[in-house]
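Only one protein chain is missing from this complex, and each of the others stays in its spot.
Up next, chain A:
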Amino acid sequence: MSKHPPADIALLAPAILGPAAIQAFRKLDPRSLARNPVIFTTAVVSALATILVAREAMTGGPALWIGLQITAWLWITVLFANFAEAVAEGRGKARADSFRATRTTTGAKVLLGVGDLYEFKDAELLEPGDLVLVEAGETIPTDGEVIEGIASIDESAITGESAPVIRESGGDRSAVTGGTRVVSDWIKVKVTAKPGETFLDRMIALVEGARRQKTPNEIALDILLAGLTLVFLFVVVTLPVFAGWSGTTVPMIYLVALFVTLIPTTIGGLLSAIGIAGMDRLVKANVIAKSGRAVEAAGDIDVLLLDKTGTITFGNRMAAAFEPAPGVSERELAEAAWLSSLADDTPEGKSIVDLAVKRFGFHDDAAKATASFVPFTAHTRMSGADLADGTRIRKGAVDAINSDAGRPADATLDAVVRRIAGSGGTPLAVSRDGRVLGIIHLKDVVKPGIRHRFAELRRMGIRTVMITGDNPLTAAAIAAEAGVDDFLAEATPERKLDLIRREQAEGRLVAMCGDGSNDAPALAQADVGVAMNSGTPAAKEAGNLIDLDSDPTKLIEIVMVGKQLLISRGALTTFSIANDVAKYFAILPALFVVAYPGLAVFDVMGLGSPQSAILSAIIFNALVIVALIPIALKGVRYTPASASALLSRNLLVYGLGGLVAPFAGIKAIDLVVDLLHLA
């Protein structure tokens, strides 16, 4: 199997930066600016500054040159913020274009209900309930459910998975997606999606961010930023009155500059880019979120319900050890087991051969050619081989082998059998010519590294619960080995739903994944429900995220993406607000040092002149947006850790960094401004 997930688009590819630069100007449209209160305010203030400068130009005032520069940088601040959003959207657009290319343009064969008669209809006009026939080599026109036939389908356009998959009517593999191609055979599909609401349409809209709705947390942050903007408005508007009391006047253009440097333009400018980039990271992981809300909720997950099979274990029992009977060597047992399994194509059989070869290095010699193999039947519950020399080797369920041998089980072996069963494994007895040689220990093998993954989740404060149909004994053994926090044995869809409800009643947020129709209620009930793309339409409808790779371990990645999104937002907000301290130290002395020369003590940076101090602060304020675009798009580095550890680290980097960085930045810009005699 080869995977080629949507080709990764370089973070700042020229193909994106060019159109984004143009888009930045288009976004000056007030209707588009109004979506972002902070940047809208900045634009209004920039317009005001433009008028001030125009007046200054007409009256020939002395502050024309500096005013011109400040106004220019104010507009640049707005453009930079627009640019950040455009870059993030551009990455999504590039992905959407590749999806759009797969959309079918040919007509669909709509069945008329009389035999196999059909007429052609435009794929975009198909209504739910229509029946369409899709034959080999054709593209499936829209989302639907297979009601007749079986076909292998190439879904690589959507999933990037090149190996074709089987879709057939009935069961859990009946869903087909518009835009995928039938490779062989034919199917009849009942349309389930309304025009324009197919999976592909949703995916395109999602990555393009066209109908992007602000997520709840983003709205809350927007409100706070608007609040802070208002506070600074009061500060700046009243300042000339207090300055007047002190016998000094502050030029209007300086006030405008002070206001824009104080309001949280940095986070305001990057906020939507962070959100779009978060969705984009999810798409890159081949997961489609039906809403941004689900991504945020993923970061909040307290409990992760994971299916045992396929997620925690490989899904097949494998030979783990040979337990010989008294007086039998392990090699003897292993050889017999190996011989009996040579022709056994089941995963268990193969694993016995693998283990024997690994332990004792048996060679696939003549035995295979000379032996005649006895296949497993439900009646004998044994399989085996009759060798050329007449030796009769059998392996199978312990009681079947015992009765075949015609004697009661050996007491030592009996103990071994009980131990294996007790540990959640499956004992398999091996006999040679009626003599029981020993037991093969088969067990569910836990995926390597999964234990580490769970430990990581535990450090993040997330509890993992294993869901399995096994009996409690087996479940407990595997749970202990995998290191999950809890398990639900003998799980049924009802018990799963109950478990979710119970956790939620205690205030926890639950995530799970599933694919079958009977998973649908639980998927809908869970706060984050990840449906496998291979699953039924019902499951896909119930979940709020869809994993195109149908990989249940993806749940863990989704949680990480959600957390990273929130962390990026918080870190850049903290950085933005911490920046203000340095800006005061630059601008306040510049404004008032004439009235009170002693206030020069505030000028800790030793800036060139009051004019250059103000100009440097506003230039820094604009440039920092651009400097942070890569962080906004890539997301703040996130390594799983406890909340306290994350907080300490991020506070140090973005809190303390946000306090200190502008002192250095403004000073450096001031040196350049001085050098170029700009102020």
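We take it that contacts are C-beta pairs under 8 Å (C-beta built on N, C-alpha and C of every residue); 3 or more make two chains touch, one makes a residue touch a chain; residues count from 1.
To be clear about the criterion, contacts and distances are computed from a predicted model.
Novice: According to UniProt, what is the chain that's been left out of this complex called? Choose from "Elongation factor P", "Potassium-transporting ATPase potassium-binding subunit", "Proteasome subunit beta" or "Carbamoyl-phosphate synthase large subunit".
Specialist: The UniProt record for the chain left out of view names it "Potassium-transporting ATPase potassium-binding subunit".
Novice: Which of these touches the unseen chain: A:L262, A:L305, A:M382 or A:V465?
Specialist: A:L262
Novice: Could you tell me which of A:D302, A:D410, A:D498 or A:D674 touches the chain that is not displayed?
Specialist: Considering the complete complex, A:D302 is the one touching the chain left out.
Novice: Out of A:V231, A:A388, A:A415 or A:V604, which residue would touch the omitted chain in the full complex?
Specialist: Reading the full complex, the residue touching the unseen chain is A:V231.
Novice: Since one chain has been left out of the picture, which residues of chain A touch it in the full complex?
Specialist: 216-217, 219-221, 223-224, 226-228, 230-232, 234-235, 237-239, 241-246, 262, 296, 299-300, 302, 458-463, 504, 506-509, 562-564, 566-567, 569-571, 573-574, 577-578, 580-581, 584, 588, 591-592, 595-599, 601-602, 638, 642-644, 646-648, 650-651, 654-655
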